[in-house]
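Shown here: the complex without one of its protein chains, the others still in place.
Residue numbering begins at 1 within each chain, and the chains themselves are lettered A and B in the order written.
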């Protein structure tokens, strides 16, 4: 059963429009999108992750998008692509429901003085736009979102409901920010006075480049005296924490629950797994990959893949191994000194 | 001093109402609830975690709920239960303040077209309910909550303030969602075009079964082309991240700060500790327990307890052990080859 439906397209039309090689009947009509094991006879499906190849045998789909090397494994119609996941993404966009809210500014929204709103800007119910904000054409601001005074947002952005954007924040074009994200909050700057903590004023701003995407409930602090910077096409998943003065290079993608401490500079095209922690004042080279839950405490100057987390074992094995790990230095030293029964 | 107060109940009444065995004076009146070491003479207390047994000696409570095996350790009145924590939970519910807001729809809330609101539904101030939402009897929606168009919510739910619920989300009955939670946000779907990331449309929905509870600032993504599913009675603590297409079996409980990557299927009655990370496309069997901060990168096909995190040691010990761990393979190989002074 197709989960998403669209107007009918023939396989021949899809092949032509998306530059795919058709194998089979170009007149077959597609009206929906579905996974290999749920697709019906009018649904388009795809094979990107080879883990799902066994599902081809039973697949009922109108057609499957797949690589040439897998086409022989499927008896039905194929749309052959060098990058099936990319082709799927583009075709799936045809099925997306039109999510546009009513145009214009909802009567319950509060718009501060001297704001500039471009043509086609939508401001949803209960949103609060501070004085002097500049929002370019076709950008949509969701319900209950709050922009502090002076925020600048480019065109064709989607700022979801309940997002907060602080002063001295500037977003490029086509930026997407998901619900609950906090952009441009104060960094964690503290100085010890001898008796108590004193807050270090956070005077910097936040720059977010074109085409960035920021996940739900993710937080990005403004800089302390310089700006926090996301270069274009940085992609952040949900519940990520980016501290003050971090700089992230373009095309870097970071999975959920990762935290990056202050003043660290992340390179371009990095792929950072979920739940990672990266220390402060570090340099991470371009093209670094980090497996999930890794901790980085030193600069990584070479591209390549790095990891550190310990994979789960049955608890009794894990406990015994951890008991050894607690004494590892001593035990190995004893062994190296020939003391066997340590 | 009791922290919570209620109308007076006699011990005899409580014993009868909750099926407990009374030992002591059934006429003693209880007007509040407190811990063992803070209870006054009109407070009811309980012993569930044996760690707190030493506090029985000094306890002043009107009565203590405890297991039969501990009754001899307390000189005062007892309500004997096979499950003291469960009995406490049920009695404590008598003391809960009535948190009902004013009935009906607050004048400042925005209700879209064609919504269906059941009898007794409450919509608090500044909430935004999209067109075509269906909200069943007695459900309460908190201040500033945002429901996108077409959301369906069952009866007797409590959707707290500032919750966001996306399109194609369907919640069962008696679901509780705590403040700041984001349900049905876009999953993190990216396809690399060769030059930049392209967003993969997230076309699936979110199904949340009866009696589920979702903690504060937790995020659950909608499915990409299938639905993300929580079966009934799934319990999620705060700040959890559930990625697209995850399926969680009924009665599974997950502690705070855990993240589950996309398309993973978690079994029934699992107990997952805080701060865990579970990789994508995995199968976790029924009745799996995971200790806190564990990382799972392979499917766990057998029930049982698993763990992986390293417990903290004094820094100088930890640093020495980690220096060895970095060379562990080489050091062990040398030792196994008889090369002692590696």
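One rule holds in what follows: contacts are C-beta pairs under 8 Å (C-beta built on N, C-alpha and C of every residue); 3 or more make two chains touch, one makes a residue touch a chain.
This one's a predicted model, so the numbers in the text were calculated from it and none came from an experiment.
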Chain A residues touching the chain left out here are 108, 110, 126, 128, 144, 146, 148, 162, 164, 166-167, 180, 182, 185-186, 188-193, 196-201, 203-205, 217, 219, 221, 223, 225-227, 239, 241, 243, 257, 259, 261, 277, 279, 281, 289-291, 294-298, 300, 304-311, 313, 317, 320-321, 323-325, 328, 331, 335, 340-342
It is residues of chain B that touch the chain not shown, namely 3-4, 33-35, 38, 49, 51, 83, 85-86, 88-90, 92-93, 95-97, 99, 106, 108, 124-126, 142-144, 160-162, 176, 178-180, 211, 213, 215-217, 233, 235, 237-239, 251, 253, 255-257, 274-275, 292-293, 309-315, 318-319, 322, 325-329, 332, 335-338
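Just so we're on the same page, only the chains that are shown with their structure count from here on.
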Averaging C-alpha coordinates per chain, one finds the centres of chain A and chain B separated by a number of Å equal to 25
